[in-house]
Each structure stands twice: as C-alpha cells, then as structure tokens.
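The complex is shown incomplete by one protein chain, all other protein chains being positioned as in the whole.
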Amino acid sequence: MEPTTAPTKPQFSPAAQAEIKRLLTHYPEDRSKSALLPILHIAQAEFGGWVSPEVQDLVAETLKIKPIEVYEVATFYTQYNLKPVGKHVLEICRTGPCMLRGSDELTAHLERITGAKVGGTSPDGTFTLKEVECLAACGFAPIVQVREKYYEQLDTPEAVDAMLSELKSLVHRPILPWEETGLPNSLKNY
Amino acid sequence: MGRKLLTEHINVEGINTFEVYRKHGGYRSVEKALKTMTPDEVVEEVKKSGLRGRGGAGFPTGMKWSFLAKPEGVPRYLVCNADESEPGTFKDRQLMSKLPHLLIEGMITGSYALGARTSYIYIRGELLYVLRILEKAIAEAYAAGFLGKNILGSGYSLDLHVHPGAGAYICGEETALLESLEGKRGNPRNKPPFPAVQGLYARPTVVNNVETIAAVVPIVNEGGDEYAKLGVGKSTGTKLISACGHLNKPGIYEIELGVPVEEFIYSDEYCGGIWKGRDLKAVVAGGSSVPILPKELILKTAAGENRLMTYESLSDGGFVTGTMLGSGGFIAMDETTCIVKNTWNFSRFYHHESCGQCSPCREGTGWMEKVLHRLEHGHGSMHDIDLLVSVAKQIEGNTICPLGEAAAWPVAAAVRHFRHEFEWHVTNPKEATAPGAAYRGAPVLA
C-alpha cells in the first residue's frame, strides 16, 4: 500500500455539483461570483456543518475566484461555521423579542441538559450551542434554529425535549434537509 | 374588521400551490398589466396608490420607481428585499411561506413596470426553508407560463431567481444587499450613486421590501385610487404588523392603516391585551431601531390625541415624544420589563451586526454596548448615562448607512424616557441586578 502523503482534497458530491450548476444559471456569465453565498451554504451542508479553509479553497476554485475573496465572505456572515461543530447546531435567538419571552432561560436550560456551553459542543458531539441574533419569528418566541428548521415557542421543558428527541432521531441528508423535518408550526396551517 | 388586501386567503388550504392560488384570483394583476397596460401605466397606478415602502423607511414606492434610470441597451433589475431581520419584524417570512405566489405575482407585475428582464428575491440565509417554498412556487409559475419567455403571449419575458444571504442584518440595507447578491461582504456602498442609477452589477436597480411588492398586486387589480381610499391621509392601504413581546396574541395582523394603537393592543380582534393580566410599560412600535415609547406616549400623543397606527400619527411629536411606524415590528413590554436590560440587548444586536466599515458605527456600537452592559450589571455611574447619549449622538447621522441611526436611536430614546431606570441601576445596583429585577415605579415623561 502506498503511504498517504496529504489529506484528500474535498470534492463536491454529484448532487451538489448539479445544484451548483443550476445556481450558476441564475447570474450573468461574467458575474458567477454572485453564487458564492449559496455555494458556501451547499459546502457547509456537504462537509460536516462547517467550512474549513480547504473547503473554502474548493469553493474558490469552483467559482474561479481568489481564495481571499471566499475567506472575506465566509468570515463576514455568521451562518458559516469556521470551526468543527457537533452533529446538530442549535442556534438560539437571543435578541429582544425572544429575550422578553425567555430566551435567557432557554439558553441556560439547553446548556444544562445538553452539557454544551454556548459556543461549544456537548461531550458526546451531538449538540453545538450557538447564540444568534433575531431570526424573524418574534411572535413565536423563544426560537431555536437547527439547520433549516425553526423550533418555536420553546418556553416549556416539554417543548425543548420534543425538539431534542426529534433531532436525535434525524438522519442527516445534505441539500434538502427540511423535507424530513417539516415546517415550523407557525407556518403549517395550510 | 378592516379589509385584508394581502392576507385574505392566507389560511386557505393549499394556497401555496399555483392551482389554488390561481383559483382565488391569483395572477390577475399580471394578466391585467401585461395585456391592457403599458409599464408606465403600472408605475402611475402605484404612484396614485400612495404606497410607501414597507421595509421601514416609508419612502413612496411610485416615486422610487420613477427614479429608475433607463439607459438604452442596459439591463435593469428589480430586487426584492426579503432579508427581514429587524428585531420584532416577522411578517415577510409569514407572507412568503404561506403565500409564495403573491410575492411572485408582485415581482412579475413590478418587473414589467420597471422593464426588468431578470429579477431576484434576496432572502435571509436563515430562511432557506422559505427559499425552497419560493423556488417550488417559481417552478410552478414557469410551468404555467407566468415566468420565462413571452409571458402570456405579451412579448414580455422575465426570469426570477431566489438568492440566499447567510446571516447579516446589514444586508437589509439596500446597497449592502446588492453587494451580498454580487457575492461580496455586506458592506453598504457610499451613495451617490444610488441603486436607481448604479445598483446590481452597476446597472439601474430598484430594491423593494416583500410586502411592498406584494401590495402592487391589489393596487394593479383594483387601481391605485381604490387602494388610496384605504387608510388615513398619506398612510394609505393596509400594513402587516408583526406583534410580539408580552402580548396575549402575538402574530401577524394585516390592518388598515389608521387603527388606534390602543385598539390594536387591547382589542380581541388584534393582540388581545397584555399577557398574564399585567400592565403595559413600553412599546417599540416599528422594529428595534425606532424610539421606544412609554405606555402613556404610545397610546396618546403628547397633545393628548389618540395615537393611530399610521406613519404620521406614530411620528407625531418627533423624537421628543413620538416614534416611527418603521417596519411594523410591534414589540410590547409589560411592567416587569427591565428597560436597561432591553436597551443593552438591542445595543448588543447592533454591535454584532455593524459591518465595521466606517469608524463611528464600528467603534461606537461596541462602546455603547459595553457601557450598557456595565449599567445593567450594576457597575455604572451617573456619568455613564450621559456618556451613552453623547456616544449615540456621535454616531447618528455620521455613518455610511442608516445602521448608525438604528443603533443610536433606541439608546437615546431609552435614556430620554426611562432615565429613572438607568439611575436606579446606578443607585441600587444590588436590587437592580437581582434576577428578573426591573424598576416598577412611575415613568417620567419627557
């Protein structure tokens, strides 16, 4: 067996490549850099919920732009995780309207039962807690976003338990995860 | 109950599908505009309607549209601002996910009026699930011949795409949004040039909020004059209000502009009063950026008149005793709310969301947050309260984009109307920093 010399370069899956190809048709040919944000989302979903420098380099290569152009963008937008994360990233809204309805208590509760601190991951690697700013669902506060789904009105331990048990049963599939978990309750009644 | 122009069918089973939406009168505005009206006639109707931008600034939409430069042979764009992130505001998410075709219909009619051949919906990255709803609806509209080449045989063609952001409040500022749509950091541009002349890809561009674009549908269907009959004075039509905070029935309400604030808060038709039988302390009426008002000033103007949900009535008294309708993010706070903590929270938000490009905002937002943090945690001094006002003043008006004002106003207003609460934190640090503590005494009116 040949000894491995360097870590393997990340590669997009065929499904991701097809999605990137579709995205690129949305913008004028000489403006393909426009696809940077959506492609970073795809990359994050593909490569374990975060974008490593290697993944960012892959995105740069895909769009034929300089790596620094990707780094500048990836570090600006808070949705891109720049460090490894747990299986599920719980993004807890901490802004005014959520705070009025108990987001501080929710955060403390989540820290207690997951064993993770805000900004960190639980010892078993299942949950990463991340505080975020307003998620625009203030009427259904307090809210946690996990990947593409909003969990709303998490003002009782039961509601939090229901969220966590749903997450534990979830099979991760990139690109279109929301179809598995469905919409938040506030958007369901149609 | 007032008329509902946007959300009349929002709870109809299957209204998110093309078929059901169409059955309920959907896409009539596209047929009417493309078959019987010139683009300029559509613009004229929007002007007549008196529609004002629903994203927060309240700029007349028809006027904004008429500023669009139209140089020969240069593409122009209509971009929908769906980067809804103003704390307290959640109407666009609701509208887009439940009525995706309403926004798409507005985008087609609006793009036709402006002569755009490609249009974009820039949606905040947290709402990827709504992006997928929109993409599905767009595919249906293409299949039905309402998007793509030669729509309804009119000779007009349009492509419509949805583009996600990735977590940046600042991208709700229109030029930051355009930068982000170009795949860059969301740094607001210096203006001029304005987007109407050099917007997306340096081409003429109009950026409108989701609700604004949706409102184009009833305006074209019923005529601008009919639309203008709704509402009061220069506040025409209906407005989606996102009600949140300590209310019995938080949620989205489409109101005819002119509903008294008191009725909106207490009537069962709307928010049903303050939760847990408590008393109201304060309201932030138009999203976190607008000045907070104590109960006494949100229900009645300083002159003693009933405050109405209109642009004019809410701003009556200027910033001394008034506020703004803004984006319609209506945050109610009950008597147990600590105003200092809330102000610190908002301040932390603006500090977190400042792009960092220009010095007063980059440095000033962090400074205010730190001083407020000290005050909230019982380590502040009386001098800090004046310092806050001074720093807010140093930011306001001196930045590249309105985030400077958005960060400064809530702080200045909180001190203006609730200075006694800040002073209480200084004089009673132990009491003030106990969990759940809040000043419960009488307000001091400006």
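Every chain is named by a letter (A and B) in the order it is written, and numbering of its residues begins at 1.
Going forward, contacts are C-beta pairs under 8 Å (C-beta built on N, C-alpha and C of every residue); 3 or more make two chains touch, one makes a residue touch a chain.
The rule is simple: contacts and distances are computed from a predicted model.
Looking at the choices "Putative tricarboxylic transport membrane protein", "Peptide ABC transporter permease", "(2Fe-2S)-binding protein" or "Amidohydrolase", the name in the UniProt record of the chain not drawn here is "(2Fe-2S)-binding protein". Of the chains displayed, those contacted by the omitted chain across the entire assembly are A, B.
Considering B:Arg185, B:Lys281, B:Lys295 or B:Lys341, the position touching the chain not shown turns out to be B:Arg185 (whole complex). One chain is missing from the display, and on chain B it is touched by residues 168, 185, 190, 351-360, 362-367, 370-371, 387, 390, 394, 397-400.
Residues of chain A in touch with the missing chain: 53, 66-69, 71-72, 75-76, 78.
Basically, only the chains that are shown with their structure count from here on.
With centres set at the average Cα position, the gap from chain A to chain B is 25 Å. By the touch criterion given at the top, residues 26, 28, 31, 33-38, 40-41, 63, 65, 69, 72-73, 76-80, 91, 94-97, 99-101, 132-141, 145, 148-150, 176, 178, 183, 186-187, 189-190 of chain A touch chain B in their complex. Partner chain A is touched in their complex by these residues of chain B: 11-16, 84-90, 92-94, 97-98, 120, 124-129, 132, 161, 163-169, 180-186, 201, 242-246, 250-252, 284, 288, 329, 331, 333, 337, 341-342, 345-346, 349, 352-353, 355.
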